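Worksheet: the structure to be examined is printed underneath.
Shown here: the complex without one of its protein chains, the others still in place.
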Amino acid sequence: MSQMIGVAAPSAKPIVRTGALRSRIFKAAVFVILSVLFVTQLYPLLWLLIYSLKNNEEILSGSFFSLPASPQWNNFTDAIASGNYFKYLANSLLVTTVTMLGVLLLSALASFAISRFKWRYGGAVMVLFLVGMMIPMQATLLPLMIIFKNIDILNTHLSIILPYIAFQTPIAVFILSGFMRSIPHEIEESAIVDGAGVFRIFRSIILPVSVPPMMTVCILTFINIWNEYIMASTFISSEGLKTLPFGVYSFVSQYSVNYGAIGAFLVLGALPVVIIYFLLADKITKGMVAGAVKG
Amino acid sequence: MNVLRVSKWTIAAFVLPCLLLYFCLVFVPILVSFYSGLLDWNGIGESKFVGLANFQKLLFEDAVFWPSVKRTLMFAVFSMAEIPVALFVAILLSRFVKKPNFLVSSYFLPVILSVVIIGQLWKTIYNPASMGGMLNQVLETIGLGDWTRAWLTDPNVAMYALYFVALWQYLGYHTLIQFTGIQNIPSDIYEAARIDGAEGLKADWHITLPMNIPIFKISIVLSFIGSLQAFDMIMVMTGGGPAHATDVISTHMYNMSFLSMKYGYGSAIAAFLVVLCLAATLLVNLVFNRLERKFT
């Protein structure tokens, strides 16, 4: 992570009026604000770690700060064994990756057409997408069930990947087309002069500069589907196809809940994500800065 | 104006894959839902066409419905009120922190945690002091015993307690979005402003704010979506209770469709929700088109 130090904020931004008392107080205040936020936003992770080592009674006694009397490491072994951790993780990674790629590809193509092509129905298509942007998944469970039954994809990964992609495309198109619209038109004008085709303009000019909003889309897609359970549990039945949220709920029985194991499972579930995210955080922001074209 | 003139086939190749998938799996189900809203149907057996009876009942007789609409809209208002705060944090981060990535990522963490854990955590905060509730215990310790509340079970405050959890969870999310927006503003603009004598917060007022308008639009749309779909968190924390005091449109819809087994009626609620979403989307677009025209 040390290379991160190199990526300071753009040089013009930091305040330079050093020495002034006011500025020093101001800086202290900023430091306090950011630190408080750091604690409140990061404490849950620490809390979760402690939680995952407690037994049920300690957890349900509901104290906020206490440590477990003796760490329950078996929560983790339970989580891995009974929660089918590795299998579910692999499935989650597969589903999430395919969904992300699908969303990116499909919505980038559509956004490009909507924002750069000269055609009559661009606006109408955009409105169509906007309509679906806020539709709650629960309202579509039943019709989707019937559709999937008829095309015979129930209980396959496809039965969750397809709706995941479909539900993410409106917001993705919204973000990407908004961005692509702001790219100056001279770019493709000169490309056309150079004899580049539409696909090449898309691939070599538009896509590379659209990395930042695509990152945003990735993040949005990720947080919307990584913990998604209602749709997954409705369309998937086979043990071998289930995703991480199933593992979480596998410790919830009719009349009992194994909270410690849930905590352990969530730690294990969040861990790869947190690691990947922090490793990529650098690249994500860099990519965004590099892609700065607006102005 | 868009300049690329392309053949119909090219347009189809770009638009159709996305549009078809979306149309079949989001649009068609919603149309089906609209139709189901006209049925008296428990979701399983025979259905009966009743025309607009469900809607009539929903709009004029359902005592739970309008309060839940109000809570949903309040939810949206609160989430939107959070955006300026997120922008402020994002500005602080980009100005005063050498390597902001780590902090931005940290602030973002609550969003990826499962709602099961968020619910447990906040219950240990909101519980009555006698049940180990952290907030009430702290209030008692610092002598503000009068301020203690049954945060999740007092119908007058429970909803606000829930709003707050959502605000907390999504602060980092909006901060991240605003932060990326700020990073995208070319630094030479600030450079130029500095020569004109504008720096610090003044520069933010004249540059960051207007330049970030498209990003606000994204943030606002996202907080709208989040509010209208707020479901999991409410189910885990209060289940819509006590006695409907924390029901929002989506929980009411769930109750009706699947618990009371009035699927037709639940679909009518879904249809209403879609119309509401549409209105919200159009409004947001209208407002921002004006803003963008004014500032760019």
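We call the chains A and B, going by the order they appear; numbering starts again at 1 in every chain.
Just so we're on the same page, contacts are C-beta pairs under 8 Å (C-beta built on N, C-alpha and C of every residue); 3 or more make two chains touch, one makes a residue touch a chain.
Here is the rule we go by: contacts and distances are computed from a predicted model.
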| item | value |
| --- | --- |
| Name of the absent chain as recorded in UniProt (options "1,2-phenylacetyl-CoA epoxidase subunit A", "Histidine kinase", "Extracellular solute-binding protein" or "Cytochrome C oxidase subunit IV") | "Extracellular solute-binding protein" |
| Residue in contact with the excluded chain [from B:237, B:253 or B:268] | B:237 |
| Residue among B:108, B:179, B:263 or B:288 that touches the chain left out of view | B:263 |
| Candidate in contact with the missing chain, chosen from A:169, A:210, A:243 or A:258 | A:258 |
| Residue numbers in chain B that touch the chain omitted from display | 42-46, 123, 126-128, 130-131, 133, 150, 152-155, 237-239, 241-245, 255, 258-263 |
| Hidden partner chain, residues of chain A it touches | 56-57, 60-62, 78, 82, 141-142, 145-146, 149, 154, 229-230, 233-234, 237-239, 249-259 |
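In this section, only the chains that are shown with their structure count from here on.
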| item | value |
| --- | --- |
| Separation of chain A from chain B, taking each centre as the mean of its C-alpha atoms, in whole Å | 15 |
| Residues on chain B engaged by chain A in the complex (per definition of touch) | 1-6, 10-11, 13-15, 17-19, 21-30, 32-33, 36, 43, 89, 92-118, 120-121, 123-125, 127, 131-134, 168, 171-173, 176-177, 180, 183-191, 194, 199-200, 211, 214, 217-218, 221-222, 224-225, 228-229, 231, 250, 253-254, 257, 263, 267, 270, 273-274, 277-278, 280-282, 285 |
| Residue numbers on chain A that touch chain B, as the complex places them | 1, 4-5, 7-15, 27, 30-31, 33-34, 37-38, 40-42, 44-45, 47-48, 51, 59, 61-65, 106-107, 109-110, 112-119, 122, 125, 128-140, 142-144, 147, 162-163, 165-167, 169-171, 173-175, 178-179, 182, 185, 188-189, 192, 198, 201-202, 212, 215-216, 219-220, 222-223, 226-227, 245, 248, 259, 262-263, 266, 269-270, 273-274, 277-278, 281-282, 284-285, 288-289, 291-295 |
